[in-house]
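With one protein chain held back, the other chains of the complex are shown just where they sit.
Moving on, here comes subunit A:
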Amino acid sequence: MRYLPLNDKERAEMRGVIGVGAIDDLFRDVPADALNPALDLPDHKSELEVEREMMALARKNNAAGDTAFFVGCGAYRHHVPATVDHIIQRSEFLTAYTPYQPEIAQGTLQYLFEFQTQVAELTGMEIANASMYDGSTAAAEAALMAKRITKRRKVICSGGLHPHYEAVIRTNLELIGDEVVFAPSNPEGQGGLTDMIDEETSCIIVQSPDVFGHLRDLSALADAAHEKGALLVAVVTEAVSFGLLKSPGEQGADIVVGEGQSIGNAINFGGPYVGLFAARDKHRRHMPGRLAGETVDADGKRGYVLTLSTREQHIRREKATSNICTNSGLCALAFTVHMSLLGGTGLRQLAILNHENACKTADALSAISGVELLNDSFFNEFTIRLPKNAEAVVEELARQKILAGVPGGRLWPGNEDLENILIVAATERTTSDDIDRLASGLEQAIKG
């Protein structure tokens, strides 16, 4: 076995040193009838054979790069500079562990400190943590954090929140008896949220740009929430939007969570991704997850350590702020490297390119007879209504290697009001040719 350095002679020598005859003498605590089960699995294969087998599976998928691609809704296909993947494949980052020994983990700790600084600046918040599993779990953790801060047990979710995020929040809260109130999902707009906030509300969770692509005014909601002693949790599923849009922090958000996949990370069929989590400094002890902090070493040199760990599970056990004991380290590194290359200026340019391509795509599609654009404002994603079931149209276009977007039926199964809508995303990777192919394909599909 190519990954196992011991040979049989050494194994025998080592058993001799230990003083056991057979290897199974070391497994004697396992019930004898359960030891060495017969397994219906193949034996080991050569590197060549494994590669061949995995490539065969990979080839059965229609990769985004081989299509005209417009799928978004929480995961976005951006260009990642070659430098990023090179850096994250360096052994010292790739094969390191949680930086429990800071003296020999400064590489990880310093990039986490840089990541925290970048996320705080992008979100307009005072502090950020060293990342979460993804945007949706970060959103659920934000709801739990708001509960700890306000000591209230009712959460209000905007109807523009990604339905999978809603489901994750609901799963985490309803199981422990908390109340989660949802405004209905409506692609035409969202009103009445402020009226729903009451003295029992711990937080109101609002996504902007929302799942339909609409930009939401968070300031008014923040004021309404604060008036009732509740918090505003802002959700951002497209981190590139930070380059062009007013930050949630500027609009009064108390906690900002986001999906950081767009910066530095591939779409990976849904994971691994990197959750962003930022908050006001006064709430830092309520934050879940890891934090890297600055300090000095014995020589007075500046360095970094994991800090404020008294919030965490390994010290507080059942009283911990959350059960989370990891972060998305390597994905956070990819984010940080890409962001360090872009800088604020580059991110702004990237965001503008995204917006312009989305504007062009929206114009091309809304010019098709029978297609209605539902957005007045958007960033790089918008919603159109088709005269027929969008899921069928998407399947039809997929056969022509056009991945047209996310049909309403995929995100809201069984909701007849939303089955004709299609959510379309463009990024800097979208070409004029892609837009032409989508527009003509869609026109045909609607006629057909």
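As a working rule, contacts are C-beta pairs under 8 Å (C-beta built on N, C-alpha and C of every residue); 3 or more make two chains touch, one makes a residue touch a chain; residues count from 1.
Note that contacts and distances are computed from a predicted model.
Participant: What protein name does the UniProt record of the undisplayed chain give, "Hydrogenase", "Universal stress protein", "ABC transporter peptide-binding protein YtcQ" or "glycine dehydrogenase (aminomethyl-transferring)"?
Facilitator: "glycine dehydrogenase (aminomethyl-transferring)"
Participant: With the full complex in mind, choose from A:Gln116, A:Ser262 or A:Asn420 the residue touching the hidden chain.
Facilitator: Candidates A:Gln116, A:Ser262 or A:Asn420; residue touching the omitted chain: A:Gln116.
Participant: Which of these, A:Ala220, A:Ile315 or A:Ala367, touches the one chain of the complex that we don't see?
Facilitator: With A:Ala220, A:Ile315 or A:Ala367 as choices, the missing chain is touched by A:Ile315.
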